[in-house]
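Have a look at the structure below, then the notes.
Shown here: the complex without one of its protein chains, the others still in place.
In order of appearance the chains are A, B and C, and numbering begins at 1 in each one.
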């Protein structure tokens, strides 16, 4: 124990050589890690791909039970993922009582997290869901969504999360304002129907699968839709969901986060990383400093206001090559480290440097925190919480993925499933 | 006259060969051109450049009087530019009564348009104006702005236009939320001070001259600042100004325009074009179809609501190579053509195609209007309004630019001015 | 006939009012249209989609014969599409003699165009084809490609076209230089095997389906691979293929085209349009002026050198919403118009304005050509060639798409095909 403290002290030695890491600070960081929960997407354990095809993995999950199994495994390894986001179309079967799905999740040690309607896959959504020029499509979208609200009520979910594929592909294809108004009305109606414990999250995305315009293209539009949906009723909660991959190149995401935090209008995150478009790579894999700066704004907000913004952290990644469970563990692991680093910023010194306009000193305080190697801090927290010290290493050495691969291949074969996906 | 109508008929023959241009339609287009006014920026006649230096033009305007002269010339040639946007710092001298500036403009047949405070050039604004961590800088910004309001009141200007250079260059440099709050308060105070006839326009821009974050980075932030500034007071008008060059790559600007029109929150435009960043090239020079689509949304809004959104169209271009007056005439000329094309869209047929989800037919209606050659329509309108038929040709053949070049070179020499600008 | 010429004269009246369109000029334009051929992709008639799913069309082609039927129809309507690009994996069946495919194409009045190996769909290409770290995958790629060369020889194809999906998704995933070297060797070996009448075309693309790096990311890399593959052997032809959608935002594509033309290193185009990433929308639908500027550089090259660069024009679009055949006709139709406009530029006047540094006059010559409405020119050319005057209108009024829809739905049903595509 003495050794651990000594090691910490050395590790956190700042650039000037002083030993600044106090055990007091360590306990604050441990508390932060205790509070850090990040939801896993059930669809993140299934095979996904690009429009050019999918590369299938033997161990990928096909059934809802397999998805819960995998999520449970990630939670066991990391201690940070108690809930699973579910996709109503894929995870709830007709005729099945939603509570059965809850029990299935519980069997694997996880709970049901956010409820995600699917408003993009059915052929009827070709021209949009709530925004379609076809009233039948709009009605189908509403019916499905109200079913989702009901499922959410039954499974006691706290979040109803909307990502729409709505948009148009060609100039002139549709009347943008007619679409906007139909969408406003739809969100408002859903919000009125939600149980009071539920928060609606509205996601934005500039393009894909629509390529000329997307009906909720940016945070500003999401914000306006949220305001309409929640106006006039006290306590109705409708907030913006930030997916880190859903931005134009070079957008300053942490600025948007800080702005929305101050407005009280951000509800949570879909984390992933990207280099080009919405690449859905694993969290922090391309630009970890950018993810750190997002966490930094959140910690700064708590520091400045004394309030916890109660954000829903969720992973939404959809890579093609990494083994699914490994990729999840890797993302959670890195998220924890970047979250810890955001807690190392000396905020009082930062405020002083900012006030003086000392650009170099202020920046350096962020850089100092970011450059600090916190792998051992997270490790020590894991030791204290009886978690595997190296969850990814543990997973890889366990052989579980190979085991699952064999088992699931056999199961698919037994079910007569063929895995095909082609471009044209 | 018969010949003109025949020519028009031929010109507007649609793709199927039918003659669709009715004289009724022509008179609507002439009315539209009569109503189309686009403000010129006084600074658009002066030498500007890039950070690597300026290339000086002999005929560039140096004094406010020269700027009004040039704007007056553009108005004479095009009939579409009755007002000039003024930059308080550059166009109003201490000790001079603002009405003298009005009289100077009137001498050249133009009026004073929007009032533009300058909150980026003084050394005190190094870390920002209303957002600076330095209270003295914030006060200087407020003093200057209130002076601008007073000038605007005296010269009866309808618009107070804000473009701020505020932002930071490095992560951590300043507290983004503290800056946001100071800016909210400042805009609100200015709005409270404005005379009732005045509209405040708030411009957004993602970067430059700030390179890490800009305090009003996108339309969503501008929208929120407008809402705060106008909240709680009936009839206080604060609206978003869209500069077409102030967007991330691939942003769908006409979508933002349509969205803001529906919100009643767009006040006007700064027109220019760009290929990369905020290149400030002449209107429509890079992607004319995109400018057409903006006008298309405005005409669509009027068609759908029966209301005129009363937008302030302004040119804000800052190119380095084209002769300044020529470039202005060229922009106005092209703007008129693209505006006319937007009026050629058959909106009833478009609504039908959109409702049916007939993507190809709907798009084709836009393309048909855009591909129609309207040079003769604008020419005929000019003939009917006793304007030069080809304003740019008229300007070029008149020799006036050479004449101004000699005159102004001599004047600069007489004043002992040296034109220097260097990178480092 | 007199009337037609009069109409043309009026249509081509330039901005100064003079009548400049001479019948001499018309015959040059008709010759240009006669020479303009644009290849259709067989896969462009099949259902495609995004990673979020496909929207199925009843009339989409499922079989190679159906694809040839549709291509033949487009050629009948436009007179500009005598060949069809084939995808070896999708259009040639094992055990079938390639000449049977030729005969099938001939049945519908089209010939076999470029041969396209498929090196991205098989599961073995998960980590790449020629660049895979797995030697077995590299061998599979070579075997398939040599089969393609043999097929190309048998069907007398002039082009072997490579688009690779090769790349990596994460930093560190593979050794970039090892991949480069394996690819160099592979291209060289294929080039050595090609019959002398065949030209190899190498396409570049910055991302998708790989999201960290693509092995042929830009034209510079394609150029270097072409140089290696053709070095040391006279007359071996390996050239760059430019897909207009495969560029970073804001890249000046016509500059690359002009540069490659001067290097003698461009072989052809895949045309489509995009607003964001590789959206594969129909040609000219987003930025028609940009497509015009590409044609302008090609015509300029011919004017400056007196040589025909013999480029392979091909359409490669993959939209989700427009009826497939309509979309092809629409693209060909617009391509013809933009191609004609490029021939209207007064190149002698342009050279004079450029030499004098008269930026405005030079730009205006391009704009004048672009703004000229050439729909009637193309129409008159069609009349003179006994083609439908309005191919898209003809197609739409014929009812053929509905007919095909019923027929093909029934055929799919008879074959027991189910159309499914899902995200996860």
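We adopt the following convention: a residue touches a chain if its C-beta (ideal position, glycine included) is under 8 Å from a C-beta of that chain, and two chains touch if they have at least 3 such contacts.
Keep in mind it's a predicted model, so treat the numbers as computed, not measured.
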Handout entry: Candidates C:106, C:263 or C:417 - the one touching the absent chain
Key = C:263
Problem - Candidates B:320, B:355 or B:384 - the one touching the absent chain - result: B:320
Completion exercise
Where C:95, C:306 or C:357 are the choices, the one touching the absent chain is C:357
Completion exercise
Among listed residues B:63, B:76 or B:169, the absent chain is touched only by B:169
Problem - In chain A, positions touching the absent partner - result: 7, 10-11, 13, 15-17, 249-250, 252, 275-276, 285-290, 321-323, 326-327, 330, 334, 337, 359-361, 363-364, 367, 370-373, 375-376, 379, 389-390, 392-393, 396
Problem - Residues from chain C at the interface with the omitted partner, ascending - result: 126-127, 133-134, 169-177, 180-181, 206-207, 212-213, 217-221, 223-224, 248-252, 254-255, 258-259, 261-263, 289, 293, 296-297, 300-301, 304, 350-351, 354-357, 359, 362-363, 365-367
Exercise for the section: Could you please point out the chain B residues that touch the chain left off the display? Expected result: 43, 46-53, 55-56, 87, 90, 120-121, 123, 126-127, 165, 169-171, 173, 206-209, 211-212, 249, 274-277, 279, 281-282, 285-286, 318-322, 421-424
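Rule of thumb we're sticking to: only the chains that are shown with their structure count from here on.
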Fill in the blank from the handout: The positions of chain C in contact with two or more other chains are 249, 275-276, 285-286, 321-322
